[in-house]
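Please read the structure below before turning to the comments.
Missing here is one protein chain; the remaining ones are kept as they sit in the complex.
Right after this comes subunit A.
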Amino acid sequence: MLPTSIISMPAEREAKPSLRRLQVVWIALTLAALALFAADLQISAPSPGAVLKALAMGFARPDFAALENLRQALLLTLTVAFGGVAIGAVAGFAMALLWGWRAVRMLSLSLRSVHELIWALFIMTVTGPEPIAAVLALALSYSGIFAKVFGEILDEADPRPRDALPGRGMTLSGLIYARLVPSLPAFWSYFCYRIECGIRSSAVLGFVGLPTLGFELDTLFKQGRYDGAAAVLLLIYALILSQSLWLRRRLVPLYVLGALAYLASLSQGPVSAAGLWQLIGVDMVPAPLRGADPGAAGTWRAFGDWLWRLVSHEVLPGAWATVLVSYLAFVLCGIIALFAFPLIVPALAGRIGSGFGHVVLVILRSTPEYMLVFVGVQVFGPSMLPAVLALGLHNGAIIAHLIGREATRIVPGLRPDRPKGAGLYAYELVPRVSSGLIAYLFYRGEIILRESMILGILGIATLGFYVDSAIATLRFDRAAVLVVAMMLLTALVDWGSRALRRRLRVGAASTRPYC
């Protein structure tokens, strides 16, 4: 069951929520207009000719020979994706069994509210820049997501078999036969679906130094070797465009086993308990408390000062910048999704046109945002603008892809004398997909929040910027506080978006996460 299949049809809707929905759209746009004033969107109009030309030349002549260990990087990217997603799914499954517990739901939210890149920064301090760090980072983030989705699938399971059992099925066998077994196809379906996200995440983990394709991509790109960077990017696009050929569901168990076996065979640098203790027992303990006497009043006063300094200098300004960038990107993302989804609907773009549309959307959604930001900063100069554009384009392309697929499925079921072209788009498709679009938008909002951390190059100090700085200066105690702030901010946004969704009557299930 793909997430797109849970979109309500307009006929089932009453007029009232639809009106409210329109009101919310107006409020959102008004807020965006206000945010435009608050945000720093200055265009400094540099002359990017030379760099853009170099970029274009590179893409015109991709140099596959520039890759030192292409095969190894490709293999590790897939290994990390399958291994990380599989471990995440097992851990998420275990959490889903206890989904009724508030603590488990909190844990799931905490795990998924931190970007796998940030988990990787912490894990790497223990394991070194090894594939296992990428696997664990992916597994941590994804276990939170799997827990949520599996938990919801269990909640949605048909209650009748359970009710028919003696004692209302509140036994282990009742759990297994009445709830788990009937839910297995949905679990499996979501797991396979998530593999695709895993491949992209795995590639991107190379950006922080883990040996996947992102490592090569980032290195080549940073050095201005655009022909080589183009080669890696083309490889990533090809991997994603060709998945229907090789990512067969029946083969997935084979891939997972292969990945785990390969991971076990890799020689791994020393991972010591001492390294782990150093991180969580020493480095992550706030500096004023390290080795201090917990009974002394001075200790706690020093801790209070330390915490307040961090909150007032980094957490609050960082959260504000994060919210501002994310909100503008969120609105732009919605606008792009709305106008770009027809690109892949054959009834609107034509068969050939929709093929091109697919390629355009794959390029936009698979190009790491850092690169979009870099091109943006070359064209517009440094401000929040390149960040908003990059995050909006990237996430908008993802939603356009999902909504476009849904719209393509809807078209054959419409009445024979349906309008064509603009009429089909405006009167038939947009009303039918709008509910799904809003649902995805809320989910992507959460992701945009996580992703707004990658913007140091613009001199925009989001929470992620401060986490990165704290880790660069080896202050893991500060980094830990900032990560907790990230979790709280995500939880706040999650809570707000749930309240809003309830008002809009957009089903929670339809927000089933897409990467």
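In the analysis below, a contact is a pair of C-beta atoms (placed from the backbone, for glycine too) under 8 Å apart; a residue touches a chain by one contact, two chains touch by 3 or more; residues count from 1.
The definition used in the following text is that contacts and distances are computed from a predicted model.
Asker: Going by UniProt, what is the name of the one chain that was not included in the view, given "Acetyl-coenzyme A carboxylase carboxyl transferase subunit beta", "Selenate ABC transporter substrate-binding protein", "cytochrome-c oxidase" or "Thiocyanate hydrolase subunit gamma"?
Answerer: Missing chain, per its UniProt entry: "Selenate ABC transporter substrate-binding protein".
Asker: Which of A:116, A:218 or A:369 touches the chain that is not shown?
Answerer: Per the contact definition at the top, the residue touching the missing chain is A:218.
Asker: In the full complex, which of A:35, A:96 or A:140 touches the chain missing from this view?
Answerer: Within the whole complex, the residue contacting the unshown chain is A:140.
Asker: Based on the whole complex, identify which of A:77, A:326, A:354 or A:378 touches the chain you can't see.
Answerer: A:378
Asker: For the chain that got dropped from the picture, name the residues of subunit A it touches.
Answerer: Residues 44, 46-51, 66, 68-69, 83, 87, 91, 106-107, 110-111, 122-129, 132, 135-136, 139-140, 206-210, 215, 218-220, 222-225, 228, 260, 263-264, 266-272, 275-276, 278-280, 284, 287, 374, 377-378, 381-383, 456-459, 468-469, 471-475, 480, 483-484, 487-488 of subunit A touch the chain that is not shown.
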